[in-house]
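One protein chain is absent from this view; the other protein chains keep their places.
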Amino acid sequence: MTTTEKKRIDRQTMCNRLAMEFEDGWVANLGVGMPTLCSNYEYADKDIVFQSENGLIGYGPLAAKGEEHPNLVNAGVQYVTMKPGASILHHADSFTVIRGGYVDVTVLGAYEVAENGDFANWKTLGRKGGGIGGAMDLAVGAKRVWLALEHTTRDGHPRLLNRCKLPVTAVNVVSRVVTDLGLFDITPDGFLLREIAPGFTPEEVQELTEAKLTISPDLKEFYGA
Amino acid sequence: MTTTEKKRIDRQTMCNRLAMEFEDGWVANLGVGMPTLCSNYEYADKDIVFQSENGLIGYGPLAAKGEEHPNLVNAGVQYVTMKPGASILHHADSFTVIRGGYVDVTVLGAYEVAENGDFANWKTLGRKGGGIGGAMDLAVGAKRVWLALEHTTRDGHPRLLNRCKLPVTAVNVVSRVVTDLGLFDITPDGFLLREIAPGFTPEEVQELTEAKLTISPDLKEFYGA
Amino acid sequence: MKNKVLSTFDEAVADIPDGASIMVGGFGPPGLPQNLLAALIRQGATDLTIITNRGDQTNAKANTGHLVELRRVKKVCCAFSASPHPSQRNLFEELNESGELEAELMPQGTLVERMRAAAAGIGAFYTRASVGTELAEHKETRVIDGKEYVLEYPLPADYAFIRAHTSDTYGNLQYELTQRNFNPIMAMAAKCTLVEIEGDIVELGGMDPNQVHTPGIFVDRVVKIPPPPEGLWTLPSDRRA
Partner (left out) sequence: MKNKVLSTFDEAVADIPDGASIMVGGFGPPGLPQNLLAALIRQGATDLTIITNRGDQTNAKANTGHLVELRRVKKVCCAFSASPHPSQRNLFEELNESGELEAELMPQGTLVERMRAAAAGIGAFYTRASVGTELAEHKETRVIDGKEYVLEYPLPADYAFIRAHTSDTYGNLQYELTQRNFNPIMAMAAKCTLVEIEGDIVELGGMDPNQVHTPGIFVDRVVKIPPPPEGLWTLPSDRRA
């Protein structure tokens, strides 16, 4: 690695990196917030079918201002458009899609992820309630659970952990993680660092990570950064 | 009772007798065979919604010959018509109607019925297989399970029993029975003979019945016979 | 077939007693029964159990959150019992924390599947959602085919409040796009289903039997939403404003 200027990955680039791994024909579910940026990626000749918890299959870009349909929102309650071939299910059938294994990939946000594939995204410390939405169903039902999250908290605490400290959303399900410092797979040996943010060394990333990282022998600079 | 000529009730009159107890607005499911005759009854100002296992809600009379719709049959695979306001569900939702308690009455055929409300209509002696169809779901799901059956077998054996001899369809569910000899309610005390075929005495009906009959103090001649 | 059309929302909700359990449809504004909720707020029933996707909404005048603000809700079953960020902490959450209100939180798929179980006469079912989480801590689990599942029970209700696009006089319903969401399942799961209609209420026979989303046998009362300001309509522009 050459020593270039340190540059954390921006959110769109993080999501692009996951999006470019989507395969032609996949059904994808994007969590509210950062993961939604995956829908901005230019999939070119790959045909991705976006599905949302409220029963919408085959939605397209956000509706232009003034052209929103009052009865057409995605799971983040954003007014969206439909692609030709779209369809609508009720909520029970929509979660048949989700729990039944018809979702090829879900990209979710998270507070924490552990080296055993556990993650936490529904409840923060000191609060009685939480917000689950469809995350627990997606986490156990989707064929692949990928996360997009900042590598550290605002206070600098690591989010890639040995074990989650917050209440988990699901156990042993995450297979890929993108952060502003790199792209990681979760393997039986834990986090495998595959791509790294420009200017950072694996040691620097390890420093900001609680879990022990395995460094890919094939480590590359973060693609698209 | 005056001594009139003995006259067993014909099937249409048996079914009419149950049909006239249907209340306005009821959702009704009619078993294949004899119970279907309930749909011939003239309900006048009572509005009965007929539902069938294959998801059809609000069907009407049989289609006239040459006017059948190839994709419109009832549970007996008879080509039927639809009333205005009809709708179609898939099979899982149709059994939501059935098990979920939305059927006010089901009229089923049976080989045997017992004084505790058990009945048998899916399997005969000496056969390994049987034909259940929707009967077991209807029997546990409908608000009222009524039976229409001949009082005795062709060999003259009673069908109204202390306990079913054939494998049962459901336990403790039947509340009303019509036979060619009378109309019976099933109460905590067993069969209550309410109406009797013309010319028969309660003793004669008891003779043809295994279970002990209670005779209604208000016993009448079979209405419409 | 019976005519179920009423002329006012006040009539439709008049008999709802204190202590009733009410499912409230909608996912975001689409399918949210604002007019029925507004009528219930006027009607005064209290000690309510509300079953709805988000328990954490308190800003709208015709939302379940307003019933919470009026202290007329004792329990909420939902998939969101706290706002996404602590900075958005609201009264619902405070009442939940203080114990003045009970919030039963569950995965969204479990929420709707429990409703469906109530509708379909299913006594209980096993789902993988929530396995290994604190939500499953006191629940029965079972390993089936090598995977762990949690046992969940039906979630019925006395009433369902839903919103649809078109109805006929018997209550056969059609929803428009994502207005559908929880609404068809709630209609099946509740003892008494009340519907507000955005579009037309047509005569019997005026709806294609192939294209009925919720058959009228699941529907009890239907009211057409009047034009604003009397009728409540949320348009995208309201939300963007």
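Labels for the chains are A, B and C, by order of writing; each one numbers its residues from 1.
As a convention for this text, contacts are C-beta pairs under 8 Å (C-beta built on N, C-alpha and C of every residue); 3 or more make two chains touch, one makes a residue touch a chain.
No experiment lies behind these values; they were computed from the predicted model shown.
**Student:** For the chain that was dropped from the view, give me its touching partners among the shown chains.
**Tutor:** A, B, C
**Student:** Of the residues C:Ala14, C:Ala124 or C:Leu235, I need the one that contacts the missing chain.
**Tutor:** C:Ala124
**Student:** If the hidden chain were put back, which of B:Pro35, B:Gly85, B:Gly141 or B:Gly190 would touch it?
**Tutor:** Checking each option in B:Pro35, B:Gly85, B:Gly141 or B:Gly190, the one touching the absent chain turns out to be B:Gly141.
**Student:** For the chain left off this view, which of C:Ser7, C:Gln88 or C:Gln211 is in contact with it?
**Tutor:** C:Gln211
**Student:** Who touches the missing chain here, A:Gly85, A:Gly126, A:Gly156 or A:Pro188?
**Tutor:** Selected residue, touching the omitted chain: A:Gly85.
**Student:** In the complete assembly, which of A:Gly58, A:Gly76, A:Pro158 or A:Pro198 touches the absent chain?
**Tutor:** A:Gly58
**Student:** Given the full complex, what residues of subunit A touch the hidden partner chain?
**Tutor:** Listed in rising order, the touching residues are 24-25, 27, 47, 49, 51, 57-58, 82-89, 92-93, 95-102, 140-141.
**Student:** Touching the missing chain, which residues of subunit C?
**Tutor:** Residue positions of subunit C that touch the missing chain: 113, 117, 120-128, 142, 144-145, 147, 149, 153, 174-177, 209-211.
**Student:** Could I get the residues of subunit B that touch the absent chain, sorted low to high?
**Tutor:** These residues of subunit B touch the chain that is not shown: 32-33, 53-56, 63, 65-66, 68-73, 77, 79, 88-92, 95, 98-99, 118, 123-124, 127-137, 139-141, 167-172.
Please note the rule applied: only the chains that are shown with their structure count from here on.
**Student:** Compared with subunit B, which chain's mean CA position is the farthest off?
**Tutor:** Farthest by centroid: A.
**Student:** Need the CA-centroid distance for the pair subunit A / subunit C, whole Å please.
**Tutor:** Computed value for the inter-centroid distance: 29 Å.
**Student:** Listing for subunit C: what residues touch at least two other chains?
**Tutor:** Within subunit C, the residues that touch at least two other chains are 116.
**Student:** Pull out every residue in subunit A that's touching 2 or more other chains.
**Tutor:** None at all.
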